[in-house]
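The complex is shown incomplete by one protein chain, all other protein chains being positioned as in the whole.
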Amino acid sequence: MSVNESLDAARDKLLQRAAPDRTEFEDLVIVPLFAFAVALILGAVTMLATGVDLATIGRSYVALLVGSVGSVNALSETLVAAIPLVLAGLGLALGFRAGLFNIGAEGQILMGGLAAVIFGFTFSALPFVILMPLSLLAGALTGAFYAGIAGWLRAATGAHEVISTIMLNLISYRLLDYMLSLPWVQREGRADPVSRSVPDAAELPRLLEWLDPNLRLHAGVFVMLLAVAFVYWLLFRTKLGFEFRASGASPDAARYAGMHASLIIVIAMATAGALAGLAGANQVLGVLGRATPGFSAGIGFDAIAVALLGRSHPIGVLFAGLLFGALQAGGRQMQVDAGVGIDLIGIIQALVIVFIAAPLLVRAIFPWGFRNRQKGTHQ
Amino acid sequence: MQFHRTFRRLSLPLALFLAAPASAFTACQITDTGGIDDNSFNQTAWRGVLDAEDQLGVSGRYLESEAETDYEANINSLLGGACDIIFTIGFLLGDATQSAAEANPDQMFSIVDFAYDPPLPNVLGQVYATDQAAFLAGYLAAGMTQTGILGTFGGINIPPVTVFMDGFVYGAEYYNDRHGTDVTVLGWSPETREGLFTNNFESLDDGRAFAQNLYDEGADIVLPVAGPVGLGSAALANELGVDELMIIGVDADLYETDPERGHVYLTSVVKRMDATVYQVIERAMAGDFSGGVITGTLENGGVDIAPLHDFEAAVPAELMAELDEIRAGITDGSIMIGGQ
Partner (left out) sequence: MDVELKAITKRFGAVVANKDVTLQVRAGEVLGLLGENGAGKSTLMNVLCGLYRPDEGQIVINGTPVQFTNPGDAIAAGIGMVHQHFMLVPVFTVAENVVLGVEPVGRLNHLDLKTASAKVREISARYGLTVDPDALIETLPVGVQQRVEIIKVLFRSADVLILDEPTAVLTPQEVEDFFGIVRSLRDAGKAIIFITHKLNEILEIADRISVLRAGRIVGESDPATATKADLAEVMVGRPVHFEVDRSGAAPGDAMLVIKDLTVLRDDNTIAVDNVSLTVRGGEVLGIAGVQGNGQSALIQAITGLMPAARGTIRFLGQDITHASVRARHKLGLAHIPEDRQRMGLIPDFTVAENMVLDSYYDPRYARGPQVQWDAVNQWAATAAAAFDVRTTSVFAKAGHLSGGNQQKLIVARELSRDTKAVIAAQPTRGLDVGSIEYIHSRLMAARAEGDAVLIMSSELDEILALSDRIVVMFKGRIVAEFDANVEKPEKSQIGLAMAGVAA
């Protein structure tokens, strides 16, 4: 009896969650904040070095703030830029968790977006409530299929996904060019590769047009939030997510535990591709209304940074995507108000990533905010 | 709407605080993905704004587009009263310009290389009879080729690009007719409307590769119609030497804007966007802006071929005389391009 009681007590103690680790909080919140600050400072130094005067630098940073969160339009633009980054970033994060380094989001975005457009104008007779969701789905499924090719190659032949997804990107560029020149895809009266426009019933409706017709925020923002919730659920609440994470953290342990490695690779790649395809569908159905050769605009590559910055966690990816979206929208305002080139925004983005990837450097630069650590942690 | 107006009022003082030294008239330009320093297309249009800054006292701003998804956003961010007129540079901005113009009927727009049908009341299109100048370039090239083969390629298969290629091919054919020669042009067929296209306006590598292909097929003069892409072709010509390959520039006089490799340009098919942009600013300031189209032609100086510079001595006098004759013929309508 007493043995049982002491066992119960021990058990209850084991079920108590430790208070959130201070170090974890520092890594997740303070390091990114300081990293951002350092990036801004170094960005200013870069501008100084290229002969921009201090007043302009000040003006450009005010513009960065105003252009990203300073008005309804700024917030709308930030969100519009963030939606595809978050969606594709979620897919990449999911891949990273499963141990797959998918460089192919760009191609999956292109294929997904193209499929959404084609579906949209082909079935233009369908009503909005059917056509719009199905067009999104067409994008997601095509992205899944396209990424699934790389997954299958990896599972069946061992071809490394980094190489195969890069190659699939190259194929997608040319395939898109070709498809856009087919008579049933190409817009009437145009000789250049541009698709027919999607009908209104296939478009993600703009949410704030009643406020100002120039506000571009569209219903894709809900798709984005749903996707964040879905990926969180998938990774941390389901059997499949457990298998993804186990395969990524330790392929040997996953095999030992009886998980089906090749199936997991294919499913993980396909899910990642579906999210990237959804990102592409969002761009064509929410922003452009058509497909053109350059519509992916490097989102698939920026999304790699977003996924890494978000530490492959859905919530982290959401915030990282919003940050990148804000930089993009604010960067535009920097150009307008201060005449500072868009290249600088690229520099600041890169610096943020460098510093977040090097938390020890940030800790060394900023002694405040971090609990003092004893030299050498105890074992 | 009410909300938005309130917001605009609130942001006005901020905007004033932020704005550069105030000036009576602001002209804004949105580039396509080639960027402001592309040595040809966007840069030439921007020169028009710079000239207006010097001579008319306007202030100018530009916004570079990194991707097609930026066009609409970039136009939007220049709306809101900061710009008196917005120039959108390039055919590919046609859709975005149209929707912005329709949503903002009080804003003046002017687009290069696009004519709306029917015309929009607040958009002035700037179009160019580039085929007239390219016809001269084609005739000149046909007279200068050693191999009897000329080459051309485009950025994207859109009218403002292919119009160069049309004129170039027809010019060469006209030379054949007059001299009984058999000069052929690779890379474009005016009849089938098909040819060589890089499908971008950015990649210098493509420019090099396409020129290399044409050179390998025997072409010794190449006309790249793809903005900065052509700089890659010029780099190849620079390495091969002008005896092997000459380039014909487009948009600006590339001998001037690309001085390092100036000697490889036989001539350039100049599209004086700087002149038309300047003209539009003048009109807008004078208050007689209206929607529609202005067209640059050989006759009004809107298009032309550039001076021959280093090749002046190499081009025979009789060929120059024929060019002058053709120029007069096009202007008075006795020579129809494409034989219409």
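Letters A and B mark the chains as written, and numbering starts fresh at 1 in each.
The rule we apply is simple: a contact is a pair of C-beta atoms (placed from the backbone, for glycine too) under 8 Å apart; a residue touches a chain by one contact, two chains touch by 3 or more.
Predicted model only: the values in this text are computed from it and were never measured.
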| item | value |
| --- | --- |
| Omitted chain's touching partners, listed by label | A |
| Touching the absent chain when the full complex is considered, from A:F242, A:F301 or A:F366 | A:F242 |
| Footprint left on chain A by the chain that the document does not show | 7, 10-18, 237-240, 242, 245-246, 249-250, 252-253, 255-258, 260, 374-379 |
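Quick note on the criterion: only the chains that are shown with their structure count from here on.
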| item | value |
| --- | --- |
| Contact set on chain B toward chain A in their complex | 1, 3-4, 7, 11, 14, 18-20, 33, 61-64, 66-70, 72-74, 76-80, 82, 92, 95, 100, 103-104, 156-159, 162, 193, 197, 199-200 |
| Interfacial residue positions of chain A with respect to chain B in the complex | 59, 62-63, 66-67, 70-73, 77, 80-81, 177, 190-193, 211-214, 216, 283, 287-288, 290, 292-295, 297-298, 329, 332-333, 335-339, 341-342 |
